[in-house]
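Take a look at the following structure, please.
All protein chains but one are shown in place.
Right after this comes chain A.
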Amino acid sequence: MLRYDSTSSSAGSSSGSLSSSSSSSKPPQQDIDGLLAGAGYKVRSSELRQVAQRLERLETAMGNSPADFSQLASDAILYNPSDLACWVDSLLTEFAEPPPTCSSDFIVDPVNNQTVVNSAWTAAEPHTPQVHQNITYDEQQSLDNQLTVVTAMEEDSGIRLVHMLMTCAECVQSGDLSLATSLIDDMQGLLTHVNTICGIGKVAGHFIDALSRRIFQGMGGGSVNGGSAFENEILYHHFYEACPYLKFAHFTANQAILEAFDGHDCVHVVDFNLMHGLQWPALIQALALRPGGPPLLRLTGIGPPPPDGRDSLREIGLRLAELARSVNVRFAFRGVAASRLEDVKPWMLQVNPKEAVAVNSIMQLHRLLGCEQTRNSPIDTVLSWIRGLNPKIMTVVEQEANHNQPGFLDRFTEALYYYSTMFDSLEACRIQPEKALAEIYIQREIGNVVSCEGSARVERHEPLAKWRRRLSGAGFRALRLGSNAFKQASMLLTLFSAEGYSVEENEGCLSLGWHSSPLIAASAWQAVPAWDNHMSSS
């Protein structure tokens, strides 16, 4: 196994060698890049930058003069093609390509041309390079050129990190834990070359932690959400403040619920995860101002049982009641303490048959997707009793990601892409400490997705298409979220200082994303009335 060495030739790196902690012997040609060696090419790591440049030039030359190229392809004999640097040079001399006037373009572009690196990782580009080096060039290049090389070297390290992460995940999947462990060491060394304040370095750091936790604790290793419910609430609150995902979820769900409650005088909302109840003030205010006057509002909030005997559910209920009293809305609150959603039984909710019921689930349904897909899995049980309540509307907001695949590598790849995008979107937030705590919240999710298995893994995100199939199969039909919800979501996003957020409408469902990668999707559902006939026949 060839190891990556921190090269000190053209870039003049000042940080230490990576292989200080290695136990295996150094291979004789330690300068050869390991990944390309695996593909059959011998390129010195120190020359990677120049070879890439020249390949670019060769590509443009081939494009510019296809006639020469065809002659080259048929008549030329190339010796030692595995020595990629010489091969490219000899081809270039054939084309007699004049040296380009500005070579800095070639340096920055390869990042965008890489198929592995998606647009989410170009966030690594704008930040100022953290590695300060004395760069000695033979030619007097401009300072810009030098800086782009340094930035490119960092991007290079970032790309390497991603490659190594994928390789490590593959090793974990195939069970080669010793190789995985050595890769973890390498990656942690590589992290010193990369800016871990933002960009790919930060996300990679979290994934490296999660991978090492998975390797060293064995399967089913510890609950990553080991924090108390109180901690989780605080982190959730800061995640709410720092980025618009939860605000979008709340406002969109409230708009749908408001429209569904139109004309009803007794309404009952069941919230699957009350937390601090931040969703409900806006609904209470909207109900207070609706034409025709406010209805009687009952709210049933489900939450984890308090560890220290403090009745947090009741406190939130009291706060909401005080708000409702201030705006003259008749309000009643009921708290249901349950550590898991599948433990809740419908009789606990005390639904009155005459009232209009709305069920609100913000990122809760995916927790019910256990690993076994049996007939009476928790998700089926819960969905069937929701149907039994005959709700006017069920609002479902879920992460738009595929983190519930059985294969670990697929899951890991998806999670890497998803959370990189999410961290990118968080970069725009300047409010501290909200941003730092929001990152810890996301970090816990990453840890759960990557390092937990079995019943400990609760973050089993599934994309909207899968939820559509699942809910339609359980006797629900989709309600379209109207244009009001879309308008409100667009306005809400414009308020956030980052310009990368986008709302998309997808067959009646709204999704919020960063630079057209959807990250969270909101949908509304209603129980199909004549479903029981279908059920008895299946």
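FYI, a residue touches a chain if its C-beta (ideal position, glycine included) is under 8 Å from a C-beta of that chain, and two chains touch if they have at least 3 such contacts; residues count from 1.
Here, contacts and distances are computed from a predicted model.
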* Leaving aside the chains on screen, match the unshown one to its UniProt name from "F-box domain-containing protein", "Cytoplasmic tRNA 2-thiolation protein 2", "Coatomer subunit gamma" or "Cytochrome c oxidase assembly protein COX19". => "F-box domain-containing protein"
* Sort through A:Glu170, A:Glu241 or A:Asp380 and give me the one touching the missing partner chain. => A:Glu241
* Structure fact -> Touching the hidden chain, out of A:Leu278, A:Leu296 or A:Ala338, is A:Leu278
* Asked: Among A:Asn64, A:Ser326 or A:Asn352, which residue is in touch with the absent chain?
  -> A:Ser326
* Structure fact -> Only one of A:Glu355, A:Glu414, A:Glu434 or A:Glu462 touches the unshown chain, namely A:Glu434
* State which residues belonging to chain A touch the missing partner chain. => 230, 234, 237, 240-241, 251, 254, 276-278, 281-282, 284-286, 288-289, 291, 293, 310, 312, 315-316, 319-320, 322-323, 326-328, 428-431, 434, 487-488, 491-492, 494-499
